[in-house]
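Missing here is one protein chain; the remaining ones are kept as they sit in the complex.
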Amino acid sequence: MSQSTKLPLYITLATFVLAFVLCAAQYPAMASTRVVANLLTDNAFLGITAVGMTFVILSGGIDLSVGSVIAFTGVFLAVILRDTSIHPLVAFALVLLITTGFGAAMGGIIHYLEMPPFIVTLAGMFLMRGLAYVLSTESVPITHEFYDWLQSLYWKAPGGGRFRLTGALMLLTYVAAMIVLHRTRFGQNVYAIGGSAQTAQLMGVPRARTTIGIYAVSGGLAGLAGIVYTLYTSAGYSLATVGVELDAIAAVVIGGTLLSGGSGFVAGTFFGILIMGLIQTYIVFDGTLSSWWTKIVIGGLLFAFIMLQKGLGWATTARIRLLTASDARS
Amino acid sequence: MAMPEPVLHARGISKFFPGAIALDDVELALYPGEVHALLGENGAGKSTLIKCVTGAYSRDGGTIALSGAEIDPRDPLDSQSLGIGTVYQEVNLLENLTVAENLFLGRQPMRWGMVDHRRMKREARDILRDYGLDIDPGRLLSSYSIAIQQIVAIARAVELSGKVLILDEPTASLDHDEVQLLFSVIERLKGRGLAIVFITHFLDQVFAISDRATILRNGRVVGTRRLADVSQTEIVTLMLGRQLEAATHHRAHSEPGELLLSLKGFGKRGSIEPFDMEIREGEVVGLAGLLGSGRSETANVVFGVVAADQGTAELRGRGLRITNPREAIRNRFALCPEDRKTDGIVGDLSVRENIILSLQARQGWHRPIPRAKAEEIAQHYVKALDIRLASLDMPIRLLSGGNQQKALLARWLATEPELLILDEPTRGIDVGAHAEIIALIEDLREKGMALIVASSEMEELVAYSSRIVVLRDRRQVGELTGHEISTKSIVEAIAAEDAA
Partner (left out) sequence: MMKSTLKRVMPQIIILALVLAANFLVFRGFFHVEFQHGRLFGNLIDVLNRGAPTALLATGMTLVIATRGIDLSVGAVMAIAGAVAASAVVGGAHWTLAVLLALAAGAACGLWNGVLVAIFRIQPIVATLVLMVAGRGIGQLLTEGAILTFNDPGLIRLGAGTIAAVPTPIWIWIAVACVVGLVIRRSALGLLIEAVGINQTSSRLAGINARVLLIAVYLVSGLCAALAGVIVAADIKGADANNAGLWMELDAILAVVIGGNSLLGGRFSITASLLGALIIQGVNSLILLSGMPVEFNLVIKALIIIAILVIQSPRVRHSLYLLRASTGPVLRERPKPAPRTPQEEGQS
């Protein structure tokens, strides 16, 4: 990819570095492995969700159902581990199958019935939240020795930071997503559809398969995020993770991906997540700031990045106009 | 030319649409290494024929043979894999991907199950060198001009097909130099033994590059000619089905009235160089020039579509500033834009609503035009301009091109403009409507309206213009008046700059 498309990514990266340096300057304790480790652990489920959202947004779509899918996954796991003797790994496989299938079904409806993703995934959001309610309206604790074992896995870094399994899982997801997006035909097709679905189809991109695949990835990753979330909270609750889809979308946009699709990087999303996590950490460190400042600051960042992309867009068109004019004359 | 086996032979192709026969027993034979022009008026069946050959439409009769074997492509992708590639006027590539990714989408070189970007770039560079392009294939497609994008599209189509290349109006949005670049690519491909179908409205280009031409009229083949053996006039006569009227000489007009608009040093950086222009009542000022010469830009800057950033304007001797179309309309200007579909009609609104739209916009939202009055206005213009429609309530997008254009004219005439600007008023409409619109222009001029008409049809301009402004490279390069006006003098004025 060329320099101009990478610019938003660099700006996101620079924003993160600058913000981290500023935070560390004010509270030197923030520059510890402990804070970094917590940043990864606390945001693991959101980070994984945002990967799926990046696929969807790159293709020009949107997935509002992910928050509900996470809650459903949590409740499903909690209930199944409470009421049956299935091994958690089997339950994990089962729930991933369900959520991936659910995503694929939404993709199928979007493609075959030609309905806007916004509305289809909205219905999906209601459906999954509703199914979670049906399973249980109360918070169901998860007690299983396998869970205890998973939670006990961590690498203690010098300085006291505990890098847990979930954080590693998130990093792994990002690496895998990068490979899929940039090194496979499916990934290229995602960008192609995001550029123009119609043109992509004319160029031979299998639109049905790709659209279904994209939403399946988003659903499956939301399921994985749900598993991570149960490891984080040791419970399943149908009212949990309300509004996570918004956070995921915000992270993707702050990460420099165009909401209209076709341009962006999953690496940007990663730094988007870190920036959002950093804001929360800062508010905790500060102690006097209230939690709502998170929303306001994230909203402000969203605005800044949207305006930035708009500005870059204008700059590019102006440059092309100049180029074309000079081409014509040469 | 010794005729070997045709590489593509379509015979007896027929296609019916409800209420119309689009193609009737059409034959098209293409030989390797030839450029074959497909000519005809709008609606003659060129696009339909191409769509039947490439499988975009299912044909109602006939056979297609490729290298002697009968084929029946399901869709354009299928026909491409069989050997027939198509490139359209609007580049069907993805601007958000790099040049290399566009060339290789769907058939990327793989290495250990992953896309090998380095090899892809290298191969893309090699392929494009064959087309005379030495560009960085790792950059986004959108960072290159339309002409280069067009060539990339051709490269992709040829790489994927390899026997027949169909170019559907590839030069429509290119300027002179870009057309030459494209032609050099076509020559190379011809040398490689491809059969190339070339569809265009520009007859000069047909004669410059093509070996043979098949001419269609009303869904039938009216002739296939070797271009070395025929004259332009003969081709045009075949296309129109009648002798071309000797409308190319300049007819006397009634005396123009008083000065309406005077522009001095008027222009917009990056769009049109400053120019002076005066226009009187009862006068048609024609804007001539090649595509991209600044005709539309001139029209747009006068109407405030893009605000002028230099120069002054005076309307009947009083200073005037126009920064947007609303102010222009308030001063009784009107503009029929070049691209009817995207800039003109509001497709889903009814014909009636489209006709009263500008009048309503000028009156303001708080003074709605009553339904009965709207009906009356629309009815009046439907009759006056002979707009053919089933009902005033039907969405305008269902009208044919010519009737849409007339409805747009009605929209502007309803505002009773003093200055009417027409940008390519006769593009893409059938012959009948064509003549009617020219008659209307002359009629309005005689009634004392001031008109500015931008057109690529020089004969047309010669016929109705009182004066002709010639443009080149977004600059005015000459003005012709009275008996100076002729197609020859326009061409000379355009070409004069070449010598300089």
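Chains: A and B, in written order; residue numbering restarts at 1 for each.
Everything below uses one rule, namely that a residue touches a chain if its C-beta (ideal position, glycine included) is under 8 Å from a C-beta of that chain, and two chains touch if they have at least 3 such contacts.
Treat the numbers as computed from the prediction; the structure is a model and nothing was measured.
Within the full complex, the residue among B:353, B:424 or B:460 touching the omitted chain is B:353.
Touching the chain that is not shown, out of A:141, A:159 or A:300: A:300 (per the contact rule at the top). Among the residues A:190, A:228 or A:250, only A:250 touches the chain that is left out of the figure.
When you scan B:151, B:213 or B:335 for touch with the missing chain, the hit is B:335. Within the complete assembly, A:133 is the residue of A:133, A:146 or A:232 that touches the hidden chain.
Within chain B, the residues in touch with the undisplayed chain are 15, 17-20, 22, 42-43, 45, 47-48, 51, 57, 219, 303, 305, 324-326, 328-329, 335, 337, 342-349, 353, 357-358, 360-369, 371, 388-391, 394, 397-403, 411, 430, 432-433.
Touch with the hidden chain on the side of chain A covers residues 62, 64, 109, 112-116, 118-120, 122-127, 129-131, 133-134, 137, 242, 246, 249-250, 253, 259-260, 290-296, 298-300, 302-303, 306-307, 310.
Following the convention adopted for this analysis, only the chains that are shown with their structure count from here on.
With centres set at the average Cα position, the gap from chain A to chain B is 45 Å. Considering their complex, residues 1-2, 4-5, 179, 182-185, 187-189, 191-192, 194-196, 199-200, 202-205, 262-263, 316, 319-325, 327-330 of chain A touch chain B. By the touch criterion stated above, chain B contacts chain A in their complex at residues 76-77, 80, 92-98, 101-102, 105-106, 108, 113-115, 117, 138-140, 142-148, 156, 175, 177-178, 270, 292, 473.
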